[in-house]
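Note that one protein chain of the assembly has been removed; the remaining protein chains are unaltered in position.
We just call them A and B in the order they show up, numbering each chain from 1.
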Amino acid sequence: MRVARLALRRLAASLPTMLVILVGLFLLLQLAPGDTVDALIAQIGGGDPAMIAELRRFYGLDATVPVQLGRYLWRLVQLDLGHSAIYGKPVASVIVERLPATLLLMASSLALALAAGTALGIVAAQRVNGWPDTLISTLGLIFYATPSFWIGLMGIVVFAIHLGWLPPGGFEEIGSGLTGWARAADIALHLLMPVATLSLVFMAVFLRVMRAAMLEVTTLDFVRTARAKGLRPAAITIRHVLRNALLPVVTLAGLQAGTMLGGSVVVEAVFALPGLGRLAYESVVQRDLNMLLGIVFVSALLVIAVNFLVDLAYARLDPRIGAG
Amino acid sequence: MAFLRRYAASPAAVIGLVLLAVVLAMAASADLLFPRNPLALAGRPLQWPLANPRFWLGTDTMGRDIAAQLFHGARISLMIAGLATAIALAVGVAIGAVAGFYGGLADDVLMRVTEAFQIVPGFLLLLVLVAVFGSTLTTVTIAIGIVSWPATARLTRAEFLSLRQRDFVAACRGLGMGDVRLILAEILPNALPPVVVYAGVVMAAAILSESALAFLNLSDPNVPSWGNLIGAGRSVLRTQWYVSAIPGLAILTTVLAVSLVGQGLNDALNPRLRRR
Partner (left out) sequence: MTAVLALDGLTVALPAGADRTLALDDVSFDLRPGEVFCLVGESGSGKSMAAAAILGLLPPGLRRTAGRVLLDGRDIAGLPDAALRPVRGARIGMIFQEPMTALNPLRRIGDQIAEMFRTHTDLAGRDIAARVDALLADVQLPAGLARAWPHELSGGQRQRAMIAMALALEPAVLIADEPTTALDVTTQARILGLIRDLQRRRGTAVLFITHDFGVVADIADRVAVMQHGRIVEQGRADDVLNRPGHPYTRALIRAVPSLLPPAPRPDGAGPPILTADGVTKVWRGRGLRPRVTQALRDVTLHLRRGGTLGIVGESGSGKSTLARCLVRLVAADTGRIHLDGQAFGVGDPRIQMVFQDPFGSLNPRRRAGDLVMQGPRLHGVGMAEARARAVELFGLVGLNPAALDRYPHEFSGGQRQRIALARALALRPGVLVADEPVSALDVSVQAQVLDLLAGLRDQLGLSLVFITHDLRVAARICDRIAVMKDGQVVEEGPAATLFADPRHPYTRALLDAVPGRGWKPPGVV
C-alpha cells in the first residue's frame, strides 16, 4: 500500500516534466528550417503556391504558434501523434508496428545487463584486488569504452561472416512461414548478437556500481555488528551486504533505461532490426519531423514507465522510503 | 605533490595518462606527419595495412590514407568532446549550483527541466537537434553539450545541498557574507572536485556519441572523424574489415584513457577509498 501510494505520487510528479518535454519539442520543431509541407513538396518534386497554401491549411500550419501549440497538446492527450508524410499513415500506427522489436531488444538487454553485471560485480567485490577482480574490472572497462556499433560490426564479422554461426542481421527469416516455438527460436537467434551488443556497455556500468556498492556497504557499522554476532562470511554477504548494495544499482537501472533506448538506435541500424530506433534514424534522414517527435514522445513514456517500475522495486527493497 | 604521488600509486591511472598523452600527441602531430588534406585521394583504394610502405595503415574505399584520417580524426574527436564537455560543465554547474543553494521554487523548476532532459533518451534528443539544426561541426558540438549537462547539474546540486548545511556556510553568513560571494568563493571550490572528476565520464560519453552520429552519417561529412571512417568501412566489412576495425580501436583507446584518468583523479582526491 505504501509502495503503491509512493509510486503513484512519483508518477504524478512526472506530469509537469512531460509537459516541459512536449512544449520544448514543439518549440524545437518551430525552429526547423522546413516543415512537413516542405518535405512533402520536395518529395513530389515541387508545386504551385496555391497548392502549398492549401496543404498548409490542411495540416493546420497556417495558424499562430500558440494556437498550434494548443492543438498539438490536445492531440497528444488523445494519443494522436499526427500524420507521416513519408509513410502516408498515421504516425501512431507506424510506431506501434515497430514497437515490439525495440521492446524485446530493450527488455532482454536490460535483463541481461542487470543479471550479468550484478553477478560479476559481486564476484569482483568478493575477491577484491585478486586476479578475478582485476580481470573482471578490466574487461568491464574495455566494454564500457568500446563503441557499441563497433562491437556489433566486429561481431558480425566474426560470428556471421567468418564462422557463420549467427545471422548477420534482421529480425527473423522473412518468408520462411515459421510459427510458434520455431518462430520464437528463429527470432531469438537473430536477436542474440544485438542483445549481447547492447547489453555489454550497460553490464560494464552495473558491474562497476555493484562492486563499489558491495565494498562500501562492507565498511558500514551494521556489518561489523553482524561479524560480532558470529555470522559466517557467506551469511554476512547474502543476508546483510547484498540487499543494501542493490539499492544504488536499482536506481541506476532506471536512469540507464533512457540511455539504452538511445543506444538501440545504433544497434538497430547495425543489425537492420525493424524497431523504433531505426525508425528514428530514418526519420532524420527523410526529414519526417512529425514521426521523429512522435518517437520521442513514445520514448519518454517508455522511460517514465520503466522508472515507475524501478520506483516500485526500490520501495519494496527499502522500508525507509515513503515512511511517515 | 602528495596528490601527484597518490595519483601515481595506481598503475591503471598511470596507464590511462600515458594513453591520453599518446592520443594528444597524435592530434598535435597530425599536421606535421600528414600535411595534405586527409580526405583527399591519396592512392589506390582498399589497400591492406603494411602492404604499401606509403600507407602503413592502408587505404579506405575512396583511396584515402587511413593513418592520416586517424591522426586528424584524433584532433576532431578531442576537440568536439572537449568543447562539448566544457559546455555541459558550464551549464550543468550553473544550474546545479542555483538549484542546490536556493532550494524551494527555483529548485523545483530547474529540477523539472533537468528531469525533462534526462527522460528523453540522450541520443534521440541528439537526433532531433541534428535534424532541426543540421550537421555542421558547430551544431554537433553544441548539441552533444546540451544533451550532457543534466548529469553534471544533478551532481552539482547534490554537492551544494550537502555543503549548504555545513557550519562554515552558516559562519560566513554570520560574518555578513552575501549570497553570490558564498556560492562562488566558499561553496563552489568545495563542490567542484567531484564534478571535475565526473567530467571524465562526460567526455568519454561525448566521444562515443559523436562517433555514433558520424557512423550513421549524421555528423559533419567534411571532417576526418573516426566515426565517419567506421561508417565508410561498413560496405566492405566482409573483406576489408580493417577499415572499420582500426578507427574503432582508436576510439576504444581514447575513451579508455579518459576513463582511467578520471578514475585515477577520483581515487587521488579521495584517499580514504583508495584502498579498494
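Keep this in mind: contacts are C-beta pairs under 8 Å (C-beta built on N, C-alpha and C of every residue); 3 or more make two chains touch, one makes a residue touch a chain.
Not measured: the values here are computed from a predicted model.
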{"item": "Among B:L4, B:L32 or B:L175, residue touching the chain not depicted", "value": "B:L175"}
{"item": "Contact residue for the chain not shown (choose from A:R57, A:R75 or A:R243)", "value": "A:R243"}
{"item": "Residue, one of B:R36, B:R54, B:R166 or B:R238, that touches the chain absent here", "value": "B:R166"}
{"item": "On subunit B, residues whose C-beta touches the chain left out of the figure", "value": "166-168, 170-177, 186, 189-190, 275"}
{"item": "Touching residues (missing chain, whole complex) on subunit A", "value": "220-222, 224-233, 235, 239-240, 243-244, 317-320, 323-324"}
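One rule holds for everything that comes next: only the chains that are shown with their structure count from here on.
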{"item": "Geometric centre distance via CA averages, subunit B-subunit A, whole Å", "value": "22"}
{"item": "In the complex with subunit A, residue positions of subunit B that touch it", "value": "112-113, 115-116, 118-134, 204, 208, 211-212, 215-216, 218, 227, 230, 234, 237-238, 241, 244-245, 248, 251-253, 255-256, 259-260, 276"}
{"item": "Subunit B-touching residues of subunit A, taken from the complex the two chains share", "value": "14, 16-18, 20-21, 24-25, 28-29, 31-33, 128-129, 141-142, 144-150, 153-154, 156-157, 161, 212, 215, 255, 258-263, 265-266, 269, 280-281, 283-284, 287, 289, 292-293, 295-296, 299-300, 303-304, 307"}
